[in-house]
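One protein chain omitted, others in place.
Chain IDs A and B follow the sequence of writing; residue 1 opens each chain.
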Amino acid sequence: MPPPSKDRNEILLAARGLKKHFAVKGGLLQRAIATVHAVDGVDLVIRRGETVALVGESGCGKTTLGRLLLRLIEPTEGDVLFNVPEDVFERMRANGPAATQDDGQTKELIRQYSITRRRRRSMKALRRFMQPVFQDPFTSLDPRMLVKDIVAEPLLVSGLATRPEAYEQGARLLEEVGLRPEHLYRFPHEFSGGQRQRIAIARALAPEPEFLLLDEPTSALDVSVQAQILNLLKDIQRKQNLTYLLITHNLSVVRHMADRVAVMYLGRILERKRTAELFSNPLHPYTKALLSAVPVPDPKRRRERIILPGDVPSPIAPPAGCRFHTRCNAVLPHCGWSPRDIAATAAHMFDPSRNPDASELPPLEEVTIRGDEVLLLRYREPATESNRLGVEALVKARAERPEGIAFRAIQYVRLDGGRILLEFLPAKEPELLEIVPHHFVACYLYPGVTSATN
Amino acid sequence: MHRGAKAWLDTSGWRRRLKEYALILRLLMKSPPAAVGLIIVLIYLGIVIYDQFWVPNNDVMIANFSATGPDPPFWWPGGKAAGGWMGTTFPGIDLADAVLKAVRIDLIYSTFVVLTGALVGSLIGVVAGFRGGLFDEALMRGTDVTYSIPFLVFAIAVAFALQKRDFLTINMILLILWWPPYARLVRAQSLSVKELKFVEAARAAGASDARIMLRHVLPNTLAPVFVQISLDLGVVTQIFAALEFIGFNAGNLFLPELGNLINIGWTWGFESHPWTILMPGIALLIFTVSVNLLGDGLRDVLDPRARR
Partner (left out) sequence: MEPILVVRGLKTEFLTSRGLLRAVDDVDLQIRKGEVLGLVGESGSGKTVTALSIMYLLQQPPGRIAGGEIWFRGLNLLAGSDEDIRVVPRTVGPPKFLPADDLLKQHRARMNRVRGHGMSMIFQEPMSSLNPVLRVGYQVAEVLMFQRRQEICDRLLSRRDLTDADLGLFRQAVASGEASERERLVAEFCVRSGLRPEKIHALIDASGLPIDERIARVRRLAVRRRRGGGWWLRFLKRLDAMEEIHFTREWERLSRLSLGQPAVDLFDPKKNPRAKGLPPLATVSPQPDALRLYFHAAVGSGGDRRKGDLLVPSEDLRARVEAHLRDSASGVFGAIFGIVKSVGITEDAIELRYREPATDLFRTETELWSRRLLYRIATSIPVLRSVLARPIEEEARRHVVELFRLVRIPEPTKIYDEYPHELSGGMQQRVMIAMALAGEPALMIADEPTTALDVTTQAQILWLLKDLRTRIDSAILYITHDLAVIAELSDRVAVMYAGKIVEAAPVADLFANPLHPYTQGLLQSIVSTESQGLEPGAPLPTIPGVVPDLLAPPSGCRFHPRCKFAFDRCRVEEPKLLAHGPNRRVACHLYPEEGASAAA
């Protein structure tokens, strides 16, 4: 076990194929009836001294990822590596994702650096190096404790200081975050939101951590206070050489804080790059939409807005292929359209009683989805070749229209024992690839992006 | 820095907490019923302390077998000076003295039962709520069972089964039945408290589960427990009196206890000697009403929304 405080290795924290699935329980016996894919295979590297921002809408799994990195919850699969030397990490990466199973040496390395495979007891010694700051300062401070006890708690539980030392340290920390020592003897409810967040930061700084997880640290605060807190965080980082992971849905905060950005959607990372480049040249359509959603404080500039339609789909059954394709404004036929995207439309469109254009078809009996690629139409009488041609023509006509993009993904229209089969392009998830140096995108719009291997 | 202020530093935290309690007290005194309840409860507590330390023979009634029958209080129509403030009951027991002693016994035992029940129940409840799982499930089903048992009937049944009908046995029986409501109360509260972010922050700081439960979750669930305690004090006192009244005093016929006193008076009949029943009865009534008033007041004050 490498003592993490002594040799300060380049890579402070890394996620490796990290997954977290929650079981949805239901029914009389509280049995698992579905799985929420909160984090679904994330690779992320956080180097010492940098600020990485994790951006996405609520429900995309970014908070879960943060909790996994601190091992506040146990991952379903994958590892969180802590304090890894660059060369070791390269070796792990070179041996590939499959290496965990067969290559004994890599497996040993991973076991050595992984904090998710540690025992709970030995994990406790590492806790002080990684501290969180939460979004809502109104619930993150125990209302029954004095500020001095709140700030001193991490020191006391990790045995870093005696009680008087801890209180003295607390007074010093409060000054550092811009409060006064007499605030030690107050209860949290006597403070405003911004001041509470300062207390939460002081608590996180108490055990002299190396890594702070900032989970939406300013989104519950006023705009004017937000700038103060961001300045404070930057200041502390510069003084103590801290590493930050900043979780936020607001890209304007990212611009001022982060060195690198990872954009997350439905448990996957869609784009990863340096902050400045993200703002000057966003590549993924989702990133573009996020960027344009930030309101501009200038009434004269009327910017072209990309309004994302609808909400984030349910992580219980994330869309096939590229997870963003259902809301994407630059979507392609091979982005992962599947029969369930058009099943409702099809029931309407291929039914002669509801769609006059389909009048020559026999009455539609049933529409079924088979697997991820096939939609079955069953008519009251066995379909003939001319019926097939009719359906094909309808599909073609619909595919011409701009909203018929999903129909362009229909590869073949076939006859199968009196039923008509609509076969879709296979839905594969795009892989996160380096399009421009240091700029990773998972989107089929960019040449060279192939489907991921999993 | 601030090294010199260390002495101030150590006491100031306590001072600050005391200020918070003083605020609760002030808010409590603002509502007249709660203030009345509090004052009466404090008077009863004073009686208990006085009896405990300054009254000799505080656990037995002084009888005078030469007396012919109960005397009314001196202010009663036809009363004599011999009757004293509250009159006497047979055999020559001065009711003023007996009621004061009875208050001590009733309060001490009911407080013991309620506080022990609250302590045990809260601890079990917080563990159940925080840990969940099989323990939680077993506990909840267990409390369901105890809810279905009527206290009085259970106490009587067990006492008969054990062939022991003294005061201590009743205490033990009540203890068995008294913690589950507290466990439920605290469990329900801790289910919501444990989802709050400060619990996660404590975990990230490396705090053990025990510390999180005792330092963070439990204190934040206690407000309704205090209310319940004050309400239960009245209930348990009444149960004691009721059991004593129906004769659960085999150990000590001269035990100064409100139910026992009422029982003694009742054998003489209410019509002819009403004060023998009225005096202990009123003492019991006033106490029960005042703890209820206090409990209702506490419910309002401990609600954080009331603290603007």
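As a working rule, contacts are C-beta pairs under 8 Å (C-beta built on N, C-alpha and C of every residue); 3 or more make two chains touch, one makes a residue touch a chain.
From a predicted model like this one, the values you see are computed outputs, not experimental measurements.
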item	value
Absent-chain contact - pick from A:120, A:256 or A:354	A:256
Residue, one of A:289, A:320, A:361 or A:406, that touches the chain absent here	A:289
Contacting the left-out chain in the complete assembly, out of A:105, A:122, A:162 or A:231	A:231
Option from A:30, A:58, A:240 or A:281 whose C-beta touches the chain left out	A:58
Positions on chain A contacted by the hidden chain, ascending	57-59, 192-195, 222-228, 230-231, 234-235, 249-253, 255-256, 276, 279, 289-300, 305, 307-312
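Rule of thumb we're sticking to: only the chains that are shown with their structure count from here on.
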item	value
Touch list for chain B against partner chain A, complex	1-3, 5-6, 9-10, 12-13, 15-17, 20, 196-198, 200-208, 211, 215-216, 219-220, 304
In the complex, chain A residues that touch chain B	67, 70, 72, 124-125, 127-128, 130-132, 134-136, 139-146, 148-149, 153-154, 157-158, 164, 167-168, 171-172, 175, 181, 184-187, 189, 200, 203, 207
